[in-house]
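This is the structure I have questions about; it appears just below.
Complex shown without one protein chain; remaining protein chains in place.
As written, the chain order gives the labels A and B, with residue 1 at the start of each chain.
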Amino acid sequence: MTEIFGVPTQALFGQLLIGLINGSFYALLSLGLAVIFGLLNIINFTHGAQYMMGAFVAYLLGSKLGLGYWWSLLLVPPIVGATGMLIERLMLSKLYKLDHLYGLLLTFGLALIIQGLFRNEFGTSGLPFSMPAELSGGRNLGFMFLPNYRGWVIVASLVICLGTWFVIEKTKLGSYLRAATENPALVQAFGINVPRMITLTYGFGVALAALAGVMAAPIYQVSPQMGADLIIVVFAVVVIGGMGSILGSILTGFGLGIVEGLTKVFYPEASNTVIFVIMAIVLAAKPAGLFGTQK
Amino acid sequence: MPRSQKIALALMAAFFLLAPLVLYPVFLMKAMCFALFACAFNLLIGFGGLLSFGHAMFLGTAGYAAAHAAKVWGFPPEFAILFGTACAALLGLVTGLLAIRRQGIYFAMTTLALAQMIYFYYLQAAFTGGEDGIQAVPRGMLFGFIDLSNVWAMYGTVFVIFMGGFLLVYRTIHSPFGQVLKAIRENEQRALSLGYDVNRYKMLAYMLSATLAGLAGSTKALVFQLASLTDVHWSMSGEVVLMTLLGGLGTVFGPVVGAFIVITMENYLAQLGAWVTISQGVIFVICVLAFRRGVVGEIGNFLKKPL
Partner (left out) sequence: MKLKRTLLAVAIAAMAGTVNAQISDGVIKIGVMNDMASLYVDIAGPGSVVAARMAVEDFGAAQKGMKVEIISADHQNKPDVGSQIANQWFDVDKVDAIFDVPTSSVALAIAEIAKKKGKAFINSGAASSDLTGKACSPNTIHWTYDTWMLANGTGSAIVKTGGDTWFFITADYAFGHALERDTEAVVLKGGGKVLGKVRHPLNAQDFSSFLLQAQASKAKVIGLANAGGDTINSIKQASEFGITKGGQSLAGMLVFISDIHGLGLEKAQGLIFTETFYWDLNDQTRAWTKRFLAASKGTKYPTMVQAGVYASVLHYLKAVEAGKTDDGTRTIAQMKAMPTDDPLFGKGSIRKDGRKLHPAYLVEVKKPSESKGPYDYYKVRATIPADQAFRPEKDGGCNL
């Protein structure tokens, strides 16, 4: 059997693929952060809590209304997105004239509240969530056993990420968005309702987080703290990629997932820290991030 | 020093000298440690405009270093505290070189990520004892003759350290260095064009803040005779932001008041369980939306005096 650095190539391919799956979650989450940041200039610390809400709302739809995974996938993002829009209208919109750090602090506080309330209600042991029947099981790819669900996660997140990129970079709506980022006053003058656009954008970013939450529910523990630590890793991903471009955040997300996957083979003890180490290196060499521009 | 601040300083000193007659001394020592921690943090955000979301790494690092030195190497308490503080300063140097290159939100995220990396390191490192932490740290004899296991001796020591640290922060803010720092906070480009080496000033402020946070951390380790993961976790970084925000960003006495309130809540809401984090979150939201000057800032504004 051929080996690379003492690891069989087959196992290596398996790990690469798995890395790609983790990368899907990083990409979805950092994409949401990037979209929000682009227009609102706010780092959404509530993102992890909103990811968690996605999984919980999916659970509730299933247990209270008997709606399955596919309905959840369809309904949860708009539901959680709507709560996000409410937050934007009632709170965040009051902060746009202030230092951006206040937005970070507000969303941090909101994250504490949301996570605390869910803990009160559901405890911390987590909730059962079953795999959709259509996607259970898996197939043998020769070099590894790939559960169908994992394959679905990769495909779905790729489609969503590229779709988002296409809308923002290639459509008229996207051009308004980008213009509003540059100069909101001017865009307003052209008769476009900028505040409404901002609200919808925040809602969309939150919906992406919730979508990631639904996709995570069948394979990760569904508990109130599921997003709390993850969000810090995603922050590091965002710092590495730089917030400059949508495509950048997608690529960094997938790329770092793969790097993390490989670390799990060669030096598993460091797999939690590897992203932070990369962040340190990138900061030393290219302070604006891989795809960012220094502002 | 303006008269209003002199009075406030005297009041604060008198409070911490007399309060142990009524309040529980261990509680007050904890409050003083966190007050110093928050003052160190405030130096950076309140006067340098840099929001660090990873300050727990300095508190925790110093705590572990001091506890290890006192317990395993048998350092006397004054050297254990110095050693812990020095370790925090060194960490400040290393992380500062990386983080200071970014501003605003990026700086916050970078410090958060660096602190998380440090947290994972301590979790895995053998000398920290993982979840168990370093326990039963001896307080020892200060300068060879003051027995710190006596609660009043310990209280006096913490009081002196706290007041010393507080006055140092005060001095720094009102020195020419502090003025330049404020100028950078207000308008970095302008400070740059006036010929100030902006990054060097920021770096110095960052390191000073790290060092003082370390002083608080080492002292805390001796007070509680333990060092644990709690002090390195990101929620601790969040807590110090809360203390400073609640007390008043950029005020001299704000962090002390904020720390006192937060610690009191943590202590007396302990019976209520889950509501501690929720109430902290609510305070965050209220402070940001409606109360950005914080308690001390509002009082100062009302009295029209700097506090």
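One rule holds in what follows: a contact is a pair of C-beta atoms (placed from the backbone, for glycine too) under 8 Å apart; a residue touches a chain by one contact, two chains touch by 3 or more.
Worth saying up front: this structure is predicted, and the values here are computed from it rather than measured.
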Quick one: say which of B:123, B:198, B:261 or B:289 touches the chain that got left out. B:123
Quick one: say which of A:22, A:72 or A:107 touches the chain that got left out. A:22
Missing-partner contacts on subunit A, residue numbers: 11, 14-15, 18-19, 21-22, 116, 119-120, 123-131, 137-138, 144-145, 147, 149-150, 218-223, 225-226, 229-230, 261, 264-265, 268-273
What does the interface between subunit B and the hidden chain look like in terms of residue numbers? 24, 26-27, 30, 120, 123-124, 126, 129-133, 135-136, 220, 224-226, 228-231, 266-267, 270-277
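To be clear about the criterion, only the chains that are shown with their structure count from here on.
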Quick check: how many Å separate the C-alpha centres of subunit A and subunit B? 32
Quick check: in the complex, which residue numbers of subunit A touch subunit B? 43, 91, 94-95, 98-102, 104-106, 108-117, 119-120, 229, 232-233, 235-236, 238-239, 269, 272-273, 276-277, 279-280, 283-284, 287
So in the complex, the part of subunit B that touches subunit A is made up of which residues? 51, 53, 97-99, 101-102, 104-106, 108-110, 112-114, 116-117, 120-121, 124, 234, 238, 241, 245, 274-275, 277-278, 280-285, 287-289, 292
